[in-house]
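Before anything else, here's the structure in question.
Every protein chain but one is kept in place in this view of the complex.
Order of writing sets the chain letters: A and B. Residues in each chain are counted from 1.
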Amino acid sequence: MSFVPIRFEIGRPAAPWSLIGVLALLMLGLGRPAVAIEADKQTKACLRCHAMETIAYRDPVSREIVDLSIAPRLLPHSVHGELACTECHRKSYRRYPHPEEAERESFSCVGCHEDDSAEATYQLKTVESEYRQSVHVAPGAKHADRFNCHSCHDPHVFKVSRVGTDIAQVVRDGNQVCLSCHEKARDPQLGSHAWLPKRDAHWESVRCVDCHTPASAEPSRVSHQILTAEDSNRDCVACHSRDARLLNRLYQYRSEEDLARRGLFAKAIFNEAYIVGMSRSPLVDWISLLIIGLTLLVLTAHGLGRYLAYRRRRNR
Amino acid sequence: MKALYLYPGWLRIWHWVNALLFILLMVSGASMHYAGTPWLLAFETAVPIHNAAGILLTLGWIAFVIGNVRTDNGRYYRLRWRGLAGRLIEQSLYYARGIFRDAPHPFHVTAEAKFNTLQQLSYLGVMYGLMPLLILSGWSFLFSVYLPETLFGIGAVWVVAMTHLATSYALVLFVLVHLYIITTGETVLTNPLAMITGWHRERHTPSRDA
Partner (left out) sequence: MKNPIHTLSNARFSRLAIALAILLLVLAIGYKVVYPWAFQLYVGESSAILTYPNSQPLTDAEFETLSRELSEQARRERAAEIVGVDQADFAREVKIEMLMGTPSFVRESEPSHIKYFRDAGIRQYQGPKTCLRCHATTKVDHGDGRVTTVDTLDDIVNSVHFKFQSDADGFSTYGYDGRKVNAPGERRIPVGKINRACGIPGSFSWTGWAALVETRPEHAEGATVTRSEGCGQCHIGGNYYPATEKMMPIGDVPVDAKDGIDCLICHSAEYDMNQRYVMRDDIGPRWNQDRSLRAALSVGPVANRNCLNCHQHNMGGDAYLHNVAAKSLGEKNQRLLHKGAKRGNPFSPTDDLHAAANIQCTDCHVPEGHKIPRGRFGVDLVANDLPGKDVACEGCHSRAPHNQSEHKALLNGHIARLACETCHIRELQENNVVLRDWVHPTWDAEEGLWEPTDVYRSGKPGKGFTYLWFNGNGTFLANALGNNPNGSTDYNPLMRQMARIEDPEILAAVRAKAIELKRTYPDIDVDAYVTAATDPLSQLSPEMRERRRAMIRDNLTAAMNEGESRIYPFKLFNAMMFEDMGNQGPFGAMILPFDYASYYETGDTQASVIQAIRDPIVRRMYQQPFKLYMMDEFMSYFGVTEGWRTDYPLVDGKLKGVEPHWMRQMGALMINHGIQRQGHECKDCHAPDGLLDYAALGYEPERAAELMDLDVLQAAD
């Protein structure tokens, strides 16, 4: 994957009055307000070209292919699907060919969401501070200068919670984001994950970020502080038993999705959230097996004693 | 020879259904807990079996409680406090010593009391102590999202998991002991047969032994 060469500046307020307008209108419950209809029309005009699946060009500087296509079916379902394109992009983009200066735009997720209700839900400020410590923007990191929110979260597709989607699909989608750049990780021989037992099974059921982020205070939130390979969790038991917080995060997250999708009864039967080994506790296991073993020994001895006594009686 | 009809049909059915569910739960539970062990079930197979059996076990347990309340079967579980300790010691001594010397059973099954005190105590503990714990922790697993995030300052899922694990082990222990103890009737097969036919038969009358 290549990065879209647009600058992303975290924390710079952009004060999008029109966004607030749209939200306000939506909140007033006016159905499809005029603004939204106007947005639709404008989006349609942009999509005339950008809906082309192969719209792309080779960047003369990086020599990489820059994909400009937007999936028209996914856009309306994305978090930003209601917005007109120029709510985020410069107005001058409405002309074609697009004027050169239009290319130097910058976006600010946190800036937009600073004052709105989304902040309470998504805690973008926390996200920002976590992101700043992420390995992706650490000094000296490859592409650090070009890395931004959109490197992972395609703004035209991204939606927050996909309650109702198949868990495996959620995991796949989530991991696809990482693997689209970290292609080498896929290589079964070379891969940095060669150490991980049942690697593919893990990748099918655990998100990359479950191990590559620090355990956050709230179990259901995944931190945006992506860790270096060295700092990431390599400890099997951290998930597969002891660390309650990590276990909680993983299991509760999966449980929630599962419940939403399947309903109570099916959930009860299939419980997709169960994690292999989550009930493991070496101590309990050992003590219990020891007691069971001893009991078996005692019972066997007891039975033997009864048998001997019985034979003695018979002989008499 | 005496014959007592101790186990009515509903109870026998319940018992054997319960037994079957226990086997299923132990096998599938072990398969989940020790997933990846070659001779156990596949994880994906074990999960629905375990969950379905668990749900049925819950229903069975509720049926058991209701059955004991509504019929006179409940009386067997009523402890007679007077002389309890004495009877316990007597019964334990029998298992530890008398049984090898062909000593008489200190307890005689009657229509009024079919469990000896030791039996009574262990059944009480299992049915009203371990089973509810097991069932509760099992259901908590399934619907953990409705639990608080922490219990006693520890992650709720972890508490649930450990409770479920510990009670499971305890119940495995119970099953093992149970399987052995039932062979200590007048003959090895006296008790198991009784649970199949409903009739408790003893060749020796208590009077002759006494």
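The definition used in the following text is that a residue touches a chain if its C-beta (ideal position, glycine included) is under 8 Å from a C-beta of that chain, and two chains touch if they have at least 3 such contacts.
Everything quoted here is computed from the prediction, not taken from an experiment.
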{"item": "Neighbouring shown chains of the undisplayed chain, as defined at the top", "value": "A"}
{"item": "Touching residue (missing chain; options A:37, A:52 or A:138)", "value": "A:52"}
{"item": "Chain A residues that touch the omitted chain in the full complex", "value": "45, 48-49, 52-58, 60, 65, 68-69, 94-97"}
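In the analysis below, only the chains that are shown with their structure count from here on.
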{"item": "Between chain A and chain B, centroid-to-centroid distance (C-alpha), Å", "value": "45"}
{"item": "Contacting residues of chain A [partner chain B, same complex]", "value": "198, 219, 242, 244-245, 247-248, 251-252, 255-256, 259, 264, 267-271, 274, 276-281, 284-285, 288-289, 291-292, 295-296, 299, 302-303, 305-306, 308-309, 313"}
{"item": "Of chain B, residues touching chain A in the complex", "value": "32-33, 35-36, 43, 47-48, 51-52, 55, 95, 99-102, 141-145, 149, 154-158, 161-162, 164-166, 169-170, 172-173, 176-177, 180, 183-184"}
